[in-house]
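In this view, the complex is presented without one of its protein chains, the others remaining in place.
And now, chain A:
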């Protein structure tokens, strides 16, 4: 080990991709037993740097020192050999296998020609007890919660003898309670002498968990600071490079007429489960109604049902008093629904169309964009030029393919298109997923503007910060229904978390108390 106690030293790491420098002579140091956050916006180069450390990329320049020795890491197996483990954002687990099978996969204890499952189970149990990671080795992955799956991922690295653990955006998929548990686990690991790197763009978590922070912006290290000597505001400024407006300006206003009303909606899901199991709520003009919940509790299906993209088996959707249940997406859209979809690549844009063509994706049939069956390209381009200016979409021109735009600009383009339709109801699903702080600010402002103009806004999000910042009312969705409303004025993560985890009794207790 180095005299400074550093287990990892990255010196002058540079990695170039065609057209950009992802890492520009980065210096980074991880001390033994510390929890070091790597903070930066999307595309800042955090993941590239960690992929270099884990041997998935080779740096163009620079040196990697592990435990005081210069090394070349030319593959994940070399990294594992050096005691580096990575917990990926998207888990890499075999669903039908048991926990123990997944953990030993690729490194199985053998008994002659066969795998010694007894020994495997025993070993897994040993490690899990030692680090306080509660799992049942015999359960199948498909039957356990996401939080549990993440523990399996962590155990996988520990089983392979990892001393240095890299967590890539570990909280993205977790509920509030699970996040607390994860923080506890990470602290335990550090106490056991493991050195930990956490890649994240969430300031709250950085403050809650880390000992030191390295901020990366546009491939360069901006600064490394001790967490105890900084605050969220300063970190945000370092990360974005300018003063950040956290609080969305939002004045109280009286909500108007009911615009959208959803009544006892039922939709079949995969297998025998109901994706929507009696969902009911309403959204009024001039309010933002937020739906919280862990991913996969029927949020996507709810939106498909309202927008007509999938048929429901029961219940009723009304827009401005008109029954639009199981109408075609076209009819619902023209009836006054704007939809900022969850997946902008799958639904929101035709990536191989030009930006201009994408601007008329759901209005191209209207007479203002051409008569007698032909498209009026001039009118289309005029619209695109106007929207690009108005919504500050940055592209090298309106004729560039949507594929060539950054995520933030793609999202701005979609929002521009949807708001320009002047709908009565705007549905925004995860509208800031994968966006950087600047773009998030913009999206939030536009949604609040729409609300102030008297539009009804239905917001589905997994980010509690976002829900609280924007919503006038917040309800929690669990297993296909709304299980309760929480106070949008006074944030209570505890109560919200319990609702999200489907704990209905706690809801009642909380309601009475």
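One rule holds for everything that comes next: contacts are C-beta pairs under 8 Å (C-beta built on N, C-alpha and C of every residue); 3 or more make two chains touch, one makes a residue touch a chain; residues count from 1.
Here, contacts and distances are computed from a predicted model.
Asks: Per UniProt, what's the omitted chain called: "Polynucleotide kinase-phosphatase", "Cytochrome c-type biogenesis protein CcmE", "Fe-S cluster assembly protein SufD" or "ABC transporter permease"?
Replies: "ABC transporter permease"
Asks: For the full complex, which residue in A:74, A:295 or A:352 touches the chain that was left out?
Replies: Per the contact definition at the top, the residue touching the missing chain is A:352.
Asks: For review purposes, identify every residue of chain A that touches the missing chain, sorted by number.
Replies: Chain A touches the missing chain through residues 307, 309, 328-334, 339, 341, 346-354, 357, 361-362, 364-365, 369-370, 373-375, 399.
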